[in-house]
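One structure, pasted below without further comment.
A single protein chain has been removed from this complex, and every other one stays in its place.
Letters A, B and C name the chains as they come in the text, with residue numbers starting at 1 for each one.
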Amino acid sequence: MLELNATTLAFFVFAILSVGGALGVVTSRNLIHGAVYLIISLFGGAGFFILLSAPFLAAVQVLVYIGAIAILIIFAVMLTRSMTNMAEVVNRQWWLSALVGALLLLMLAVGVIFPVWGDGGLLPNQPVSDQVATTDELGTAFVGGEDYVLPFEVASLLLTGAMIGAIVLARDTEA
Amino acid sequence: MEQACINPIDTLAACLISAGATAELASFVQILIGVVLISAFPLVLVILLIWVERKVAARVQDRLGPNRVGPFGLLQNVADAVKLILKEDITPAGADRLIYNAAPIIAVLSVLLIWAVVPFSPAHIGADLSIGLLYFVAISSIGTLAIMMAGWASNNKYALLGAFRVVAQLVSYEVPMVVALLIPVLLAGTLSMQSLVRAQIGMWFIVPCLVSAIIFYISNLAETGRAPFDLIEAESELVAGYNIEYSGMKFGLFMANEFMHAFTANLLFAVLFLGGWSGPGAEQYPLLGFVYLMLKTGVVYIFSLILRATVPRVRIDHMMAFNWKFLVPVSIINLLIAALLIQITRLLGIAPAPGETDFLAHVPQAFILLLGNLALIGGILQALRSSGRRDRLAEQARTHGDETAIIPVGSGD
Amino acid sequence: MTVPLWMYLLVSAAVFCIGVYGVLSRRNAVAILMSLELMLSAVNINLIAFWRYGAPSDITGQVFASFVFVIAAAEAAVGLAIIIAVYRSRGSVVVEDVNLLRG
Partner (left out) sequence: MSLVNEWAFIGVFVAVAWVLPALPLVVARIFQPRKPNAIKMQTYECGVETVGDTWVQFKVQYYIYGLIFLVFDIELIFLFPWAMAYNRLDFFAFGAGFLFIFLLADALIYAWRKNALEWA
């Protein structure tokens, strides 16, 4: 059984944050509340990244998701006045969707996660080593050799395309 | 490190362990004391800061400033705080109570959290995270969120409109700020705040990164909502901005947050560009390093106060144009120039070795980078002059008709 | 490290499935987009957990997570822009009301 120490305690706090926040996102009637729940859930994710020795990605998660995407979502909610006065939050097949989600989770848990990585499973469920790559190795991976230099540039191209496309779409065409 | 021995908190932890406590408990107590000290310090400091600000503004405007309560009016802010506590605070009808009440706390927390990674001296830092600088940028974005929450939860058009403007301002000025921060990282090769300060022992980053220091300073003024970018409280346009519905101590928290944030921004400027705690003797006597840091911060802070008292507020469209059409392009060009020059100095073999603390070893690279920066500043000034002249001539031609559009010789600049 | 890998995978799977439910059931397009972001974030937790437990000395896991961030951001930017454009022409963000292909 798990021993209770700071790491496991932090894990459970983050697990509650991310799952609870996720439930809030899909159930809240008010979309701004939904955005706040999304932020809570993403904070839980950032906590996991810290526990998993990837603090750089944790900071990026806060910066990108919480600092930028959440702000963008709130702007969009305001722009489309879609926050309130929506009589029905979910569509008619919502129970079907819930069934699909629950079955998927069951299938993943019973069919994949426990047999393979559970206690006594096929593969080890503890880290193979504590030699963790650092953030500057990430930079070396991107531009140090040929490995990821093409994806690195393509990412830039993708962002440029997304930005131009989004500006074209979002602006008033007649203006 | 031998300085750690004189750290009273470490001594206390050692005492606890010798008294029979477990190592976990001792380190927890150690962390707890550190947290309380670091988070309480700015909150106490802010009372003094508001006094300094009011005194400086008064001196610039040929007034006396607060001078009734206590010696030199020092207790004026304590009296103000007591007043704010005794005041009824009103939660407007239709407000979203939970978010409305959480917003000021989150706003203050977002500034306090920055102090956790500020290196006060070689031996004193809350947490020397390996990604300290990125942590600072990430935490700043939470402050933006707090303002958005405050504006939305108030259920007031003006508050919401004010919040939107502020958020647009904050996210816009974050772009040049972060691009400017990349250049010290290029030089130091690390994101840890303590290592960034150590990299400046030989040469302060303001010399090789002059342009990025200026960009960082300007965008920090905007990030903290200080004059001339204080549109957050544009009384004449938006009544008061996002915090209009807040009263009593909740308003007080927003105000304290603003002053604290301004000081924190100047503190970070001193840490990142003015060498932080570094100075003669700082390694031997960590407390001296703290004094150096506070002195450097004080100079920058007073400068921003004088700036506040002298410059008029800019209009929001001008402010946005200044950011997107001036600061962002300049910061990008500056980044490319710095990256190129650093690579060239390395090819020439005159770049200092990593961890070099000797001043002279840093001179050649810093000199070349400074030259690049000065050339960039010269180019910008020239471009501004010619574009300003073009606009002026176009304006003249439009208002005076054709015959005065002929420029008299020699009046062109 | 005392938390076994399956616990991370389970949490990430749970968040992912909640996201699936949100995408399938919500009527508001912005809410659907938020659920999509949840799914992407769950994917990232999964990636990083596998990286940390499987090959922590190799940076590849973090590289892939970075690209997931890029995809998430591009998706949010373009998706929200499409929603705003549709709202402007149709005056609605309810996905059932908006069917451009059917006219």
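In the analysis below, a residue touches a chain if its C-beta (ideal position, glycine included) is under 8 Å from a C-beta of that chain, and two chains touch if they have at least 3 such contacts.
Fair warning: this is a prediction, and the values are worked out from it, not measured in the lab.
Chemist: Quick one: which shown chains sit in contact with the chain that's not drawn?
Modeler: Counted over the whole complex, the chain not pictured touches A, B, C.
Chemist: Touch as defined at the start, partner being the missing chain; which of B:25, B:48, B:90 or B:360 qualifies?
Modeler: B:90
Chemist: Write down which of B:79, B:182 or B:350 is the residue touching the left-out chain.
Modeler: Only one listed residue reaches the unshown chain, and that is B:182.
Chemist: Where the complex has a chain not shown, which of B:53, B:174 or B:230 is the residue touching it?
Modeler: B:174
Chemist: Touching residues of chain A against the unshown chain: what are they?
Modeler: The missing chain touches chain A at positions 6-7, 10, 50, 53, 55-56, 60, 63-64, 67-69, 71-72, 75-76, 78-79, 81, 83-84, 135-144, 149, 152-153, 155-157, 159-160, 162-164, 166-167, 170-172.
Chemist: Please give every residue of chain B in contact with the chain that is not shown.
Modeler: Missing-chain contacts on chain B: residues 27-28, 31-32, 34-36, 38-40, 43, 81, 84-94, 101, 104-106, 108-109, 112-113, 116, 126-130, 134, 137, 154-158, 160, 164, 167-168, 171-172, 174-175, 178-179, 182-183, 185-186, 189-191, 239, 244-245, 248-250, 252-253, 316-317, 320-321, 324-325, 328-329, 332, 335-336, 339-340, 342-343, 346-347, 354.
Chemist: On chain C, where is the contact patch with the chain that was removed from view?
Modeler: 66, 69-70, 73, 76-77, 80-81, 84
Please note the rule applied: only the chains that are shown with their structure count from here on.
Chemist: Measuring between Cα centroids, what's the chain most distant from chain C?
Modeler: The most remote chain is B.
Chemist: For chain B versus chain C, what separation do you get between their C-alpha means, in angstrom?
Modeler: Centre-to-centre distance between chain B and chain C: 34 Å.
Chemist: Can you check how far apart chain A and chain C are, centre to centre, with Cα atoms defining each centre and the answer in Å?
Modeler: 6
Chemist: Where does chain A touch two or more other chains at once, residue-wise?
Modeler: Expected reply: 5, 56, 60, 68, 75.
Chemist: Taking each residue of chain B in turn, which ones touch at least two of the other chains?
Modeler: Residues: none.
Chemist: Quick check: in the complex, which residue numbers of chain B touch chain A?
Modeler: 24, 96, 99, 129-131, 134-135, 137-142, 144-145, 148-149, 152, 160, 164, 167, 171, 174, 189-191
Chemist: Could you list, by residue number, the parts of chain C that touch chain A in their complex?
Modeler: Chain C residues touching chain A: 1-11, 13-22, 24-31, 33-35, 37-38, 41-42, 44-45, 48-49, 51-60, 62-63, 65-67, 69-70, 72-74, 76-78, 80-85, 87-88, 93-94, 96.
Chemist: Quick one: in the complex, what on chain A touches chain C?
Modeler: 2-3, 5, 7-8, 11, 15, 18-19, 22-23, 25-26, 31, 34-35, 38, 41-42, 45, 48-49, 51-54, 56-57, 60-61, 64-65, 68-69, 72-73, 75-77, 79-80, 82, 86, 88-91, 93-94, 96-98, 100-102, 104-105, 108-109, 113-114, 117-119, 121, 124-133, 137-138, 140-142, 148, 151, 155, 158-159, 161-163, 165-167, 169-170, 172
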